[in-house]
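Every protein chain but one is kept in place in this view of the complex.
Up next, subunit A:
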Amino acid sequence: MVPALRCGWLAVGVMAVLSCLGVVLPGGVVAGAGFSGDARDVALLAPLGIVGFAASGGRDLAACAGAALAVTGGPVLSCMGAGWVLVACAHAPHGDIPRMAARQVPDLIALLLMAAVLVFPAHAGWLLPGLCWLGTRGLLGLSFSLRVSPRGGQSFQMADIAAMVAAMALWGHLPTGGMMADMRWGGVLIVAGCLLYMTASWRALCAGDGRRVMSGLLGGTGALVIVLAGLGLLARADDLPAMAICASRTFMLVVGTLLTWMFMARAMDAMEREAGALVLCRLGGLGVLMPRLSALFSIGLLAESGLPPLLGFSIIWMLLHLLAAMPRGGGPGADLPLLLALLALGVGWAVRMLALVRIVAVMLCGRPRTPRGAGASDPSGWEMATLLLAALPVLCASIWPGYWLGLVGGHGPGGVMWPLVENIALASPDGGAVLYPARLCLLVAVVGGVVVVLRRMACPMPARQVAGWQNGAPPVPPWMVFGDPLTQVGLGNPARMLLDMVVTPAMRRRCLRGYVRLRRRTGRSWRLLARYVGSLRPDGAMASAPVVMAMAGMAALIFIAWHG
C-alpha cells in the first residue's frame, strides 16, 4: 500500500512540475468548489510530491495528504488540511512519547477561528495574521521556549516537512487586512520571527538527540517563514511591489530548502538504521565509517548553515536586503529597529552555526563511542543512489536559484528554458545589489580545482596513517578513543562555552538559583489559583492553561465583535 501511495505522490509531483512548466495536461486544471486553482499553489505541490515520494510510513503520507489539502483548498479546506497535518504529526510512532497533548488544542482552535474569519473577513479580518501565527505554531515548530525536553521538543520526521508546506500555504493564502493592521502585524511578526529564530537555534544547540537538533534547525527555517510573512505584510501595507515580489521569491527559496530537509531526513533514517538511535552521546566517527553518506549529510548541513555558495546563503542574502529595504520612519531612532532585528537574526545565525559545528563534531568526527556505532557502514548502492538523486535538486536550486524560482513562479517555457544571466541572478528589492550564485559556485569550483592540482603536484607521496600517536602502543580497537571514550568533544561543551562568553559561571549559577526560586513561587501562586478554581467547580475537573487561554481569547473576540 505504502509503495503505491508513494508512486502516486511522485505522479502528483511530476504533474505539478509539468503544470509549472506550462505543459497543458489532458483536462487542464479544474478548480472545484472550495478549492483555489492558483498557479502558486500548484507550484507548492511539486516539493510536496517529492516529499510524499520520499515518505517512509503511513503517518508521513497522511501528513502529505493533509498538506495537499491545505495547499489546494480554499479558506475552509486549507484550515482543515492544516488541522489534519497537526493531528497526523501528533500521532506518535512506536517508542516515542505521544505528542498529541493539550498544547495542540490552541492551534486547532486558532485554525477553526481562522477558517471562520477567512469566510467572513469583514468582522475580524485584522486578526488574521495573529490567528495564522497561532495556527501554524505547531506546524512550523515555533516556540519561545528554550527547553529541549522530550515533552517540549519534537523529533524530526518527514511529516514535519509536509507540515511546513501546509503552514507556508496558509501564510500564502492570507488576504489583505487593511493598511494599519498589516503594518502593525508585519512589525510584530518580524520581531517575533527573529526571537523565534534565536530560540530555535538555541534548542538545536542544546538538544541531545540528532533528530531533535534537526527539529530545532527546522524550527529556525519556520521562524524565517514568519519573518518573511511579516516583511510581505509590511510591503503590502506600504505599497512596495518590488519588496513584496522579493519577499515572495525568498519565500520560494525557503520552499527549496525543504528539499534539503527531505534528503536529510532520508539520510538520518539510513544513519539510524546503521548506527542505532541517534543519541548524540552514543554516536561518533560516522565520517570515517560511512564516508559517502557523511559527505552528503555535510552538504545538507552546509546548505542549511547559510554559508556560501549553497541555497541557505542565498536566503540569508535576500533576507538581509529585504530587512534593509524595510520602510522606516524619519530620525535616527527609527533605524534602530533594523539594527536590532539584524543583530537578533545574526545572533540566531551564529548559534545555529555552532549547533551545526556541534553535530559535525559529535556525530561525524572523532571515533565511535559504542560497538553498535562502530558497526555502521555506508548503505548499499541503490539506496545511496536514491540519496544522491534526492540531493541533486538542492544542488541545482543552489547553483541556479533563478530556474527554481522560475519553475515555482509558474512561468511559461519561454521564461524558464535557459535564459542566460538574467534569471540566474538574485536581486535586492531596489535592484542595486545583485548576487550571482552560479558565478560564485564556478569561482569556488575553479579555485578548488587549482588547489586540488596543487596538492597533487606538491604532495605526490600519500601521508602515512597511524592508529595512535604513541610509538609502540598496541593497536586500539576502532570504537575506543585511546582508552577513554569520554575524552572526545562532548555534547554540552558548545552551549556552555557560549554561556561562558556572556556571563561568568558563578553569576550564571546565581541567576539559575534565582530562576528556580521564582518558578517555585509562581508555581505556588498557580497552585493557589488552581485550588480556587477547583473549589468553584465541585466535580474537580480541571482545564489546562492553554485551553483556558484560548477560551479567554475567543471570549475577547466575541466581546470585540459584539461591540463593533
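Methods note: a contact is a pair of C-beta atoms (placed from the backbone, for glycine too) under 8 Å apart; a residue touches a chain by one contact, two chains touch by 3 or more; residues count from 1.
In the analysis below, contacts and distances are computed from a predicted model.
Student: For the chain that's not shown, choose its UniProt protein name out of "Ribose ABC transporter permease", "Formate hydrogenlyase subunit 4", "Iron complex transport system ATP-binding protein" or "Electron transfer flavoprotein subunit beta/FixA family protein".
Tutor: UniProt lists the chain that is not shown as "Formate hydrogenlyase subunit 4".
Student: Would you indicate which residue among A:V119, A:L146, A:M180 or A:V451 is in contact with the undisplayed chain?
Tutor: Candidates A:V119, A:L146, A:M180 or A:V451; residue touching the omitted chain: A:V451.
Student: Which residue from A:L146, A:V434 or A:A555 sits in contact with the chain not drawn here?
Tutor: Considering the complete complex, A:V434 is the one touching the chain left out.
Student: Specify the residue from the set A:G8, A:G22, A:P121 or A:G287 that touches the hidden chain.
Tutor: A:G287
Student: Please pick, from A:R6, A:R249 or A:R367, the residue that touches the omitted chain in the full complex.
Tutor: A:R367
Student: Since one chain isn't shown, list which residues of subunit A touch it in the complete complex.
Tutor: Residues touching the hidden chain, for subunit A, are 284-285, 287-288, 291, 302, 306-308, 313, 316-317, 320-321, 323-324, 330-332, 335-336, 338-339, 342-343, 345-347, 349-351, 353-354, 357, 360-361, 364-367, 428, 430, 432-436, 439-440, 443-444, 447-448, 450-452, 455, 458-459, 461-469, 481-482, 487-489, 493-494, 497-498, 500-502, 504.
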